[in-house]
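Dropping a structure here in structure tokens format, bear with me for questions.
Every protein chain of the complex appears in place save one, which is left out.
Should a chain be cited, it is by its letter among A and B, assigned in written order, with residues numbered from 1 in that chain.
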Amino acid sequence: MIGKMSETEHSQEKERVKQDLPQRAILEVDRLVKHFVVGGRGLGRRAETLKALDDVSFHIAPGETLGLVGESGCGKTTLGRIILRLIESTSGRVIFDGVDLFDLGARAMRALRGRMQIIFQDPFSSLNPRFTVEATVTEGMRLFGLARGRELRDRAADLIEKVGLPADALDRYPHEFSGGQRQRVGIARALSVEPEFVVCDEPVSALDVSVQAQVINLLIDLRSAMGLSYLFISHDLSVVKHISDRVAVMYLGKIVEIGAVAALFDAPRHPYTRALISAVPVPEPGGRTKRIILEGDVPSPIDPPPGCAFHPRCPQAQPECALAEPPLKRPDDHTMYRCIL
Amino acid sequence: MTGIDQSGLDQPRPPTTWMRFRRQRAPMIGLVLLGGLFVIAALAPFLAGNRPILFADGEGLELPVLAGFTQEDFFWFAGFGAALLAFFCSKFLRRIRPSLSARQGRRVLCLLLGIAAAVIAAIGFSWPERLVHDDYTPYRDGGREASLCVFPPICYGPTEVPLTNSLDSPSLSHLFGTDRQGDDVLARMIHGTRISLLVAVTAILVCMAIGIALGAAAGYFGGWIDALVLRLIEVVTCFPAFFAVLAVLAFLPPRIFWVMLIIGLLRWPGVARLTRGEFLRMRDWDFVAAARAMGLSNGRIMVRHILPNALAPVIVSATFGMAGAILIESGLSFLGIGPASCQSWGRLLSEFRPYFDVAWWLSVFPGASIFITVVALNLVGEGLRDALDPRLKK
Partner (left out) sequence: MSTESDRKAQPLLEVRGLKTVFGPPEAGAAAVDGVSLAIGRAEALGLVGESGSGKSVTALSILRLVADPPGKIVDGEIFFKGRDLLRLEADAMRAVRGNEIALILQEPATALNPVMTVGSQIAEALRLHEKLNRRDANRRAVEFLDRVGIPSAEKTARSWPHQLSGGMIQRAMIAMALSCGPDLLIADEPTSALDVTIQAQILDLLHRLRREEAMSLLLISHDLGVVAGICDRVAVMYAGEIVEEAEKDRLFERPGHPYTAALLRSTPTLRGTPTLRGTPTLRGTPQRLRPIPGQVPSPSAHGAACRFRGRCAKAQPVCGEDKPPLDELDPGHRVACFFPERKV
């Protein structure tokens, strides 16, 4: 479900989706909106509204990995944090396994947190420098009562081994590790509470190329071993293609296209998706096919263009594109995009 | 499954902060000096007093020095004992039970210290106010003899019934000379150590308690809390410290405790600003978000996660603050503010004023000890700052 629709369309959509899914989606995002107020504190500077997310809707089935791609300012990081309720939303719903997160009180929310976790991008700031690896990894276990006493250390040792770190890592501090190893610790921490759903917020973007492959493989292995669902956020399309089942493309706070990974990369529908895919440099003999080069910069979410947000840069823009939001199209059950073409 | 990533872990482990501190020569000297001062303060009655440590006169062995313990003496001595206990426990706990992890070891230590503190408090606060009448000075001055009479190295108390030798220059019997009343200057200085250390520690504790609490709240929550704390900081900073102290002390009973409190209350803005800065810096770090994603409350995040990281600059500032507190107190005492009966080095210095032309020892020795203490604190502070420098940690 993408974009603004009338109420009837919306409920028809929900029906259709419900029939599609064999069971309840583990995560459903419904018309999520997030506005930030910026500025307005200095003299003569007005407060402006940054529309980080503008009517975002999608769902993730259990065991599925949804890749979320987009460039800076598209809102993907904000989306990841709102789903875990680390930021409050302006409007819209986030439904985790049938429960509306923003309706929950503090206690109920805390109980739910053990089922959804997050892995961060920056290996430097994602671990507490004063905590040993053991302390970092066992904190969640302690909180949710998953183990106590000696069992804590044993479980921590198991987990550390699962993420590919040596056993003596438990008593060490983050500054003794490399970036890739720290990411492994972060993964171990997220998995320590045995979640069902993990938001991976650019987990390999800050790593060296040769280490990226190791961590990507690890995430894939853990996914099958533990039956996890991922929301994999990244700006790197190659990585997203490698790990995802379905992919959503974001632009200026909206999802412009969602589809199964193979279909989306083979036959992208939305002009932005096409440009994005063609812009990725590929180390291949024979050079590349002709690239679509977009004009201009990524616009600011403070002042998005009217009508279709992409129209100023779209190589196939029509006059109507500036006037109204483009219609939602569903060429088949798994593909959706918003474009007039 | 993916293989084990061992990279870099076979290198020798990077040194801990304590190891890095230990490597520096001057700060270690400072630390040793401070340690020495603590021992002197704690064992003052054993070092300078007119009651013998051991005494036997036919009726068995006695320890008159203990009998003459005041409440203050007891607390210092017990504190020293507790410190020794902690030190030996931390060294030997590992040896007795090697299976204990660092965390459990710390727990045991805290437990032991807690029990010790409770016991000490119970005994100390119920210490009787006794007046000892036995006078052992004849044994010292040569009037009487006993089979065993071991006096402290400096066999004079800080205040005695007036002796005849007032304003004696330093000699073998009075190493630092005597003051106007005839009291041994060295004895007074040894007992004065207590005041200096107490002032430094109390003032800093007050200062840190307030400063850390307010700074953390301001840095973490931002918004109106931050604005309020900043305004408070500005107001308190505007007080001219010295005059504020004078003004307040004019209204309060002349007890050294108030001096310590005031000094602490005036210095908390510095600590608050440091803490606020650290909290502001760290609250956006991902590990804080991770803690929230685990469901930790704000309070727990602040205390368990951010505070240990924020303390480094605060601790450094605290050591320098202690030096400053000692200087302020000395200055006040020198000017004559504060209780007259107080034994502090500053007060010794103040007595120097009328006799500056005849009794140099009344200024040199107290002045030197203030100087040495302040320098020791500064050295330790600098050593801490270098040891804690994150840039060197990589």
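Heads up, the rule we're going with is that contacts are C-beta pairs under 8 Å (C-beta built on N, C-alpha and C of every residue); 3 or more make two chains touch, one makes a residue touch a chain.
Quantities reported herein were computed from a predicted structural model and do not represent experimental measurements.
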Omitted-chain contact residue, chosen from A:79, A:116, A:141 or A:243: A:243
Sole residue of A:141, A:216, A:231 or A:336 that reaches the chain not shown, by the stated touch rule: A:216
Selected from A:29, A:294 or A:336 as touching the chain missing from the view: A:294
Chain not shown, touching residues in subunit A: 71-72, 178, 208-214, 216-217, 220, 235, 237-239, 241-243, 261-262, 265-266, 275-288, 291, 293-294, 296-298
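Here is the rule we go by: only the chains that are shown with their structure count from here on.
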Averaged-CA centre spacing for the pair subunit B and subunit A, given as whole angstrom: 53
Partner subunit B, residues of subunit A touching it in the complex: 81, 84, 86, 109-111, 113-114, 116-118, 120-122, 125-131, 135, 139-140, 143, 153, 161-162, 164-166, 168-169, 171-172, 175-178, 180-181, 184, 186, 189-190, 193, 214, 217-218, 221
Touching residues on subunit B, where the partner in the complex is subunit A: 1-9, 13-14, 101-103, 285-287, 289-296, 305, 308-309, 393-394
